[in-house]
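Here the complex is missing a single protein chain, while all its other protein chains stay put.
And then chain A:
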Amino acid sequence: NFRAQSSGPHREGELRGPKVVTMTKLAQWLWGLAILGSIWAVLTMGSLGLELPSSYQEVLWPLPAYLLVSAGCYALGIVGYRVATFHDCEDAARELQSQIQEARADLVRKGLRF
């Protein structure tokens, strides 16, 4: 389901109603990144006329790279954690097997030979 905020089921006769803005997950992320990026750009360019201390400026300019590295570390950590705690899904396997049997029986009833 790619819609983060769905407007609910569309009914044909529904003419009036609150207009709900739908935005895909991708659009949400792009907006967030664009807003953060513009804030960063404004602060780095110093177009607000703020006199930031030099140590703050030093922290500010590599922040996009920092964000990227943090995201990479998070992804790596999640992958590692899932590898370490990998487990068999026995219930799901049993359910799948029973569904396969059911489908086979159904197909045999309809005249398919395996």
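One rule holds for everything that comes next: a contact is a pair of C-beta atoms (placed from the backbone, for glycine too) under 8 Å apart; a residue touches a chain by one contact, two chains touch by 3 or more; residues count from 1.
The definition used in the following text is that contacts and distances are computed from a predicted model.
As stated in its UniProt record, the chain not included in the shown complex is "Dolichol phosphate-mannose biosynthesis regulatory protein", which appears among "protein-serine/threonine phosphatase", "Dolichol phosphate-mannose biosynthesis regulatory protein", "DOG1 domain-containing protein" or "TITAN-like protein". Interface note: of A:23, A:42 or A:68, the residue touching the hidden chain in the full complex is A:68. Residue-level contact of chain A with the missing chain is found at 54-56, 58-59, 62-63, 65-66, 68-70, 73-74, 76-77, 79-88.
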